[in-house]
Each structure stands twice: as structure tokens, then as C-alpha cells.
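Here's a structure for you.
Of the protein chains in this complex, one is absent; all others appear in place.
So, subunit A:
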Amino acid sequence: MRISLAAFISCLAIPAAAETPVLTVLTYDSFISEWGPGPAVEKAFESICSCDVRFVSGGDGASLLARLQLEGASSEADVVLGLDTNLTAAAEATGLFAPHGQPAANALPTAYDNALFLPYDWSWFAFVYDKTKHPNPPKSFEELAASDLKVVIQDPRSSTPGLGLLLWVKAAYGDRAAEIWTGLSDNILTVTPGWSEAYGLFTEGEADMVLSYVTSPAYHRIGEQDDTKDWAPFSEGHYLQVEVSGILANSDQPELAQAFMAFTQSPEFQSVIPETNWMYPATDIALPEGFETTRPEKSLLFSDVEAQSTRQAALEEWQSSLSQ
């Protein structure tokens, strides 16, 4: 019965090319959209690997990990691309990952060296605003709390930028985090499940500021020839999001997976990142014209283990401060 059911259903599937080896990359949704890095990355790697790259998407960064945990050792994926360092401790604990064998990426503002996870891009979180409407943006969380600006943020329970903001406030203020959230509560217009809803509310003019990245204005400048958007530098420093990839220990294509990891550090891969994923490349290559104006003076980042251990308490703090 099992076999006949499987045989029946596999008839419905598109038959895969049997001869060329297939590298399955599990990643987040926006990576494989027509404007994401996916298509160019696939083409570039296929031209050197004599293999077939197949992307499988599983929602956003957080749901990638859940997907892996669900599939366990029987996952089809060879490589996972799109976790961030707030999730790597949990990812490591699954025991599903194998060492990538590559030297650490060299263009990050803080060193990140992990045997299992290799950064492929990164950016700082920041509040993005329209500089024609707000010539003097707040310069810190405290100034934001004191202003009457309305911001839209993402829910840390369902989105990785939301979790990033939670840890940003915690890293900057420690025990005062709850107080900061209480101060911010009348500035938070609303909380969205994911990044795209929040950013949509901002571009529709519903909110004054949105939690996004310092590299978001670059999209508007380069992609839309619109120089009205900017990010507000905060004196506390800016929390980093470092996006990483890793090899699954159970991959049936370990050599290909290793080759792909090396490829993520190559100029061919890295040069695609800035203008498709709108993040900083992880290696030292030239940035596109107009990509960057200024950088934050100070970077904040919890270690993988700290991020994991801080999260639950910070979440409860966030929830109770905003529910009052």
C-alpha cells in the first residue's frame, strides 16, 4: 500500500533530470523571487558545477529552521541559506549541520567565526523614514519615544526583523529595556506579522518610520531613482543582522554542498547580493555606486548563545510592556 501510494503520487510530480546531480537549497521566499538573488545565483553556480540547483522556499528565515526541525535527518535539502545569528544556536542544537570548512567571511563589522554557519550577507537594522517629511529624525530610542512620530514594527514572535529589534533594544538598554518599550508604546502605530506588511504600510504613507535596514534606502535610490528615503542613525548603536548558510550533515551531495559554500564567498555570488537582496556583501568587494551614504558608528550583536538565552525573557518583557 505504501509503495503503491508513493508510486501513484510520484506520477503527479515533475520527473527530475536523473543524470545531472541536484543541489537542493532551502531558502526564504524573497530570495527566489525574480528580483531576488536566486535566479542569478542559480545561473552562476550551474555554469561552474555541472549540476542542477533547485531552490526550495519555506517562508522566512525563522520558518526555515522550523522546516528543518520538522524534516529532521530525512530532509532533502543539502544547503540551508537564510538563517540569521539569532537562530543559529537553536539550529546548532538540532545536530543537523556539518562544518562548512571555509575561512570566516572577512567584511563584517564584528568578527563572526562559526564552524557550522558561514555569513553570506549582513546589514544593520534601522528605522527608515522619508527625509522630505521629517528633516530632523530622532537620534535614539529615547528621542523616538519622546516624539509623536508613528512607527510600524514587526512582531518578534513571527518575524526575524521583529526579533532583531527586540534584541537591539535589549543589547542597548539591558535592564532598562522594559522602560524603553513602555515609552515607545504610544509611538508604535501597529505591529505586523512580517517585514513586507510593515514596509508596505510605510511606503503607503501610513507610518512615519518603519523598522528595516540601513541598506533599504539604497533600494529606493538605485532601484527606483527615489532619493527621499533615509535611515535614522541612533546613538545607542545599531544591531546587526548577519545572514548565514550551512551544510546539512545528511546531504547526499556533500562535495557539491561544500563547493556551493565556497561559491557563496566568491565575487560572482557576492556581487549579486547588494542590488538584489539589498544587504551588504560578506566579503570585501566594491559596493555599487550610490549604495552607501554613511555607516552607523557602533555595531551591536549578541553572540549566538546570548541571543538564544536572552530571547524568551525579552519577549515576555516586550509583550507585557506593549499590552498595558
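General remarks:
Criterion: a contact is a pair of C-beta atoms (placed from the backbone, for glycine too) under 8 Å apart; a residue touches a chain by one contact, two chains touch by 3 or more; residues count from 1.
We take it that contacts and distances are computed from a predicted model.
Taking the options "Sodium:proton antiporter", "Thiamine/thiamine pyrophosphate ABC transporter permease ThiP", "CcmD family protein" or "SRPBCC family protein" in turn, only "Thiamine/thiamine pyrophosphate ABC transporter permease ThiP" matches the UniProt protein name of the chain that is not displayed. For the chain left out of this panel, the touching residue among A:E46, A:E179, A:E197 or A:E268 is A:E197.
Among A:Y219, A:F234, A:F269 or A:F291, only A:Y219 touches the chain that is left out of the view. For subunit A, the residues in touch with the chain missing from this view are 2, 5-6, 9-10, 12-14, 28-30, 32-36, 38, 54-60, 62-63, 65-67, 69-71, 74, 76, 90, 150, 155, 157-158, 163, 185, 188-197, 199-201, 203-207, 216, 219, 223, 276, 278, 318-319, 322-323.
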